[in-house]
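I have a structure here, written as structure tokens, and I will follow up with some questions on it.
One protein chain is absent from this view; the other protein chains keep their places.
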Amino acid sequence: MLDSASHSHFCIILEMTSERIGSALNEFSTCDIGDALVKLKYPNGGFLDGITMYSPDRHDAKLFGQVITVKMVDAACKTSPSLPKHFCDYNEAGKVMFVSQPHGMYSACWGGLMTTRAKYLGAKGVVVDGRFRDIGEHRDMDFPVFARGQSILGSNGFTRASEVNIPVQFKDELWIQPGDYIMGDADGVVVIPVSHIDAVVEFCTTRKKIDELTFEALRSGEPIGEAIKRLRQ
Amino acid sequence: MLDSASHSHFCIILEMTSERIGSALNEFSTCDIGDALVKLKYPNGGFLDGITMYSPDRHDAKLFGQVITVKMVDAACKTSPSLPKHFCDYNEAGKVMFVSQPHGMYSACWGGLMTTRAKYLGAKGVVVDGRFRDIGEHRDMDFPVFARGQSILGSNGFTRASEVNIPVQFKDELWIQPGDYIMGDADGVVVIPVSHIDAVVEFCTTRKKIDELTFEALRSGEPIGEAIKRLRQ
Partner (left out) sequence: MLDSASHSHFCIILEMTSERIGSALNEFSTCDIGDALVKLKYPNGGFLDGITMYSPDRHDAKLFGQVITVKMVDAACKTSPSLPKHFCDYNEAGKVMFVSQPHGMYSACWGGLMTTRAKYLGAKGVVVDGRFRDIGEHRDMDFPVFARGQSILGSNGFTRASEVNIPVQFKDELWIQPGDYIMGDADGVVVIPVSHIDAVVEFCTTRKKIDELTFEALRSGEPIGEAIKRLRQ
């Protein structure tokens, strides 16, 4: 059992490790990481197909951080658990909230008030497997919002938050676990499970060097087939 | 029965009322109004889901006005009524044309010529429940065009205008009536029936004050759950 000093020392080490992981993965793009996860046979290559960047309004923007999951349910559902506080108050500094809304609903489950609160808490951004609203407010606050679509309607009467930091399903075998890392950019969004980070970093580091050499070769006029054959083997 | 002077006096009063209504609603966003209409149990909260802003190319643009409806039918349909003049000539100063195209067609029913005419007549913009084309021309003319999608094909051989200023169905229980108000912005499009305007303005006025206080509280660090509980009750 750890005493208090050891415990806090242990936490510092963990945090450093997490930061190291973060900065290691952050070198790469969603495309680099997706390829690694396909190679590692992770479901769907971790690709959150259908979710795109709405804010900020800059093509070179990138969101990266560890996930806090939120599960929304139909407002009419009486059997699902409830939360003791507003789901948005579970945001944490340096993290990314992933909100899972029941599919097929035309209401939003994220808006300008949530971004204001999340930003105050130091959150890096939000990924909504569903809809959001108040696009102008998120852009004005320069807060990253990735989502499946937009709406003008709030959640009242449509959905309510039921649980936080539980696994939520994205599609088929692809689940988002609390603590997973998530990255979003202009190409799309990818989720990276902690268990795969080392292998992803290794694959991406090697591949990135090869890609740089390939780009160089192509700019010099080498046929792409030959360049890939020569450099990727 | 009104004599000519009384009649024109009566019209001025009506216009002032309509202008008052316009400027009262115009204070709010599609999101504010959508929430009000959900609260008032108006079908779908008046949300015209799937219709987005294509022109102008400014995120802070907003379209607002009273609706002139147009019903398009399949060009092959011989039994539907015909119009004595081109549908676009029914545009009016300060109003918004709402064009309902049969779903699933890949042709456009609005283009650069129509925008030129509508603009000449003083129309504020157009909302197409269907497709449009000539995106560059609308943007160059700074004319608001909201639609479900784009096309390169004109209406010839695909659709023809059948009726104007009749109720047109958007989805399920949600119909657009001539005289309804419509608002479009970067979040989406909402239709407001005249019968609900007073209640919508009342709801939105109260809610807007609460929202301002909530934003202020959140920027000061109050948890969102507490702020909402304190301010919305």
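General remarks:
Order as written gives the chain letters A and B; numbering starts at 1 within each chain.
Heads up, the rule we're going with is that a residue touches a chain if its C-beta (ideal position, glycine included) is under 8 Å from a C-beta of that chain, and two chains touch if they have at least 3 such contacts.
Here the structure is a predicted model, which means the values were calculated and not measured.
Listed residues B:Gly65, B:Gly111, B:Pro144 or B:Pro193: the one in touch with the omitted chain is B:Gly111.
Within the set A:Gly34, A:Pro56 or A:Pro193, the residue that contacts the chain not displayed is A:Gly34. The missing chain, though absent from the display, is touched by one residue of B:Cys88, B:Val164 or B:Cys204; that residue is B:Cys88. Within chain A, the residues in touch with the undisplayed chain are 29-31, 33-35, 38-39, 44-45, 47, 49, 52, 59-60, 185-190, 211, 214-215, 218-219, 221, 223-225, 228.
Touching the omitted chain from chain B are residues 57, 85-86, 88-89, 106, 111-114, 116-117, 120, 133-136, 139, 150-154, 156-157.
Just so we're on the same page, only the chains that are shown with their structure count from here on.
Chains compared, chain A against chain B: the Cα-based superposition rotates one onto the other by 120 degrees, nearest 5. Centres computed as Cα averages put chain A at a distance of 35 Å from chain B.
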